[in-house]
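The other protein chains are all here in position, but one chain of the complex has been omitted.
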Amino acid sequence: MSHSSPASSEISFVQHHDDGTFKKTVRKVTIILSVVTIIELLCGLAIFKLGHGSHMAVLMIKGLVTILSLAKAFYITSYFMHLGDEIRNFIMTIIVPLLLFVWFIAAFLIDGSSWRELKNTAAGSKPATEQVEKAVAPGDKK
Amino acid sequence: MSSAAIPAGTKWWSGGKSPFNLSYGKMMMWYFLMSDAFTFGAFLIAYGTTRFSANYWPDPNHVFDSAPFIHGGAPLVFVSIMTFILIVSSVTMVLAVHEGHNMNRKGVEKYMLWTILGGLAFLGCQAWEWTHLLTGDNPVLVNGEIVEMATTVKVNPWGEVVPGMMHNGHQVTTPGPVAFGGFFFGITGFHGFHVLSGVVINIIMYIKTRLGHFDQRGHYEMIEKAGLYWHFVDLVWVFVFLCFYLI
Partner (left out) sequence: MSELVLNPTVAHGAHETAHHDHHEQGFVSKYIFSMDHKTISKQFLITGIVWAIIGGLFSVFFRLQLGYPESTFPWLEDILGRWAEGGRIKQEFYYALVTMHGTVLVFFVLTAGLSGTFSNLLIPLQIGARDMASPMLNMLSYWFFFGASIVMISSLFIQTGPFSGGWTAYPPLSAVGDMSPGSKLGVDLWITAMALFVVSSLLGSLNYIATILNMRTKGMSMTRLPLTIWAFFFTAVLGVLSFPVLFSGFILLLFDRNLGTSFYLSEIYVQSTQTALPNEGGSAILYQHLFWFLGHPEVYIILLPAMGMASEIMSTNARKPIFGYMAMVGSMFAIAILAFLVWAHHMFVTGLNPFLGAFFVLLTLLIAVPSAIKVFNWLTTIWRGNIRFTPAMLFALGFVSLFISGGLTGIFLGNSALDIHLHDTYFVIAHFHIVMGVASFFGMFAGVYHWFPKMFGRFMNNTLGYIHFWGTLICAYVIFWPMHYEGLAGMPRRYYDYSQWQSFKQFGELNELITIAAIISFLLQLVFVFNFFYSIFKGRKMLVQNPWESNTLEWTTPINAGHGNWPGEIPEVHRWAYDYGKDGVDFIPQTEPVGKDESTHH
């Protein structure tokens, strides 16, 4: 079994991949991904049974599913894409920019729910007649 | 997979070599995928923002509850099949890359074929699902009349349930949020386009392997780069699956 040569002159050394441990890792990761997906499906069905309301249990299951998906993403990048085998500094150049997603997601979603509140409270989506009725109603009682 | 192979005391940053021990091609592929992650991220975040701004959003378990030969009542079944297909094709891709490390041309060919097959199977499933949604008729109450409606980018039958009203054995609903179909077809379509281009890349790689190009070069790095792309497609699906089908 011959090993490949470096793809270009910038590479200092070629990583050696041991056949035995490699096969074991692939098998392990495949099983983990499958099991996690099955758990996710069970969570999805649990949400189905509980109904899609926003009560605590459903929200918690949704949070759990999100965490499980992040775990899957970790296994895919780290083992299938071999990011885990790269030099630490390189891993950081991938992870650190992804942190931008925290503020990206937070700000967008906060503003999104703020639109909903605006729509529901202000003159936004409610028909004008309804507001008129409300405004008139107290006067009628007098 | 041993980081022990790194020579001690290597001055990674002093110039004349890659500080990450990576060829520029692989590095560019990684950073391209990073960029693409922001494309998909933006789509999914836009979807989330619109969903957060709506008072009502359809339950995916009602929308995606069919599979070939199963009409309704089977939430998540078909999409789990799709997910498994993609995971398996990712595994065969890992094996192809590994065979490339070992300079085993036959092995690369075999696993590349399996990967291509997995990609095509996934695309086939997606085609079925789209057809099912675009042609399915659902009774919707519009202006006091019942209208048969499919899920398209312009209309959405998955609104709130009208209590007690049935039509031909189906629950009647109000029209759902229009943006739902746009986001679903837009994002899964964009992902499907990535799968399609991944399949095309993989086919090219398979042909190049057959022709012995990589043996002549002395390395199978192109397979690795195609592999990175393919795994990324799988990775994106994890989040599409999460955002559209699970939560």
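Per-chain residue numbering starts at 1, and chain names A and B are given in the order in which the chains are listed.
Criterion: a residue touches a chain if its C-beta (ideal position, glycine included) is under 8 Å from a C-beta of that chain, and two chains touch if they have at least 3 such contacts.
Here the structure is a predicted model, which is why all the values come from computation and not from measurement.
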Fill in the blank from the handout: Touching the hidden chain, out of B:16, B:73 or B:144, is B:16
Problem - Chain not shown, touching residues in chain A - result: 9-10, 97, 100, 103-104, 107-108, 110-112, 114-115, 118
Completion exercise
In the full complex, chain B touches the hidden chain through residues 13-20, 22-25, 27-28, 31-32, 34-36, 38-43, 46, 49-50, 53-54, 153-154, 177-179, 181-183, 186, 190
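One rule holds for everything that comes next: only the chains that are shown with their structure count from here on.
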Fill in the blank from the handout: Taking each chain's centre as the mean of its CA atoms, chain A sits from chain B at a distance in Å of 14
Completion exercise
Given the complex, residues on chain A that touch chain B span 1-8, 10-13, 15-19, 21-22, 25-26, 30, 33-34, 37, 40-41, 43-45, 47-48, 52, 62, 65-66, 69, 72-73, 76-77, 79-82, 85-87, 89-90, 93-94, 97-98, 101, 104-105, 108-109, 111-113, 115-116, 119-120
Handout entry: Contact set on chain B toward chain A in their complex
Key = 1-3, 5-7, 10, 12, 17-26, 30, 34, 37, 41, 45-46, 48-55, 59, 61, 75-76, 80, 83-84, 87, 90-91, 93-95, 98, 100-104, 218-221, 227-228, 231-232, 234-235, 238-239, 241-242, 245-247
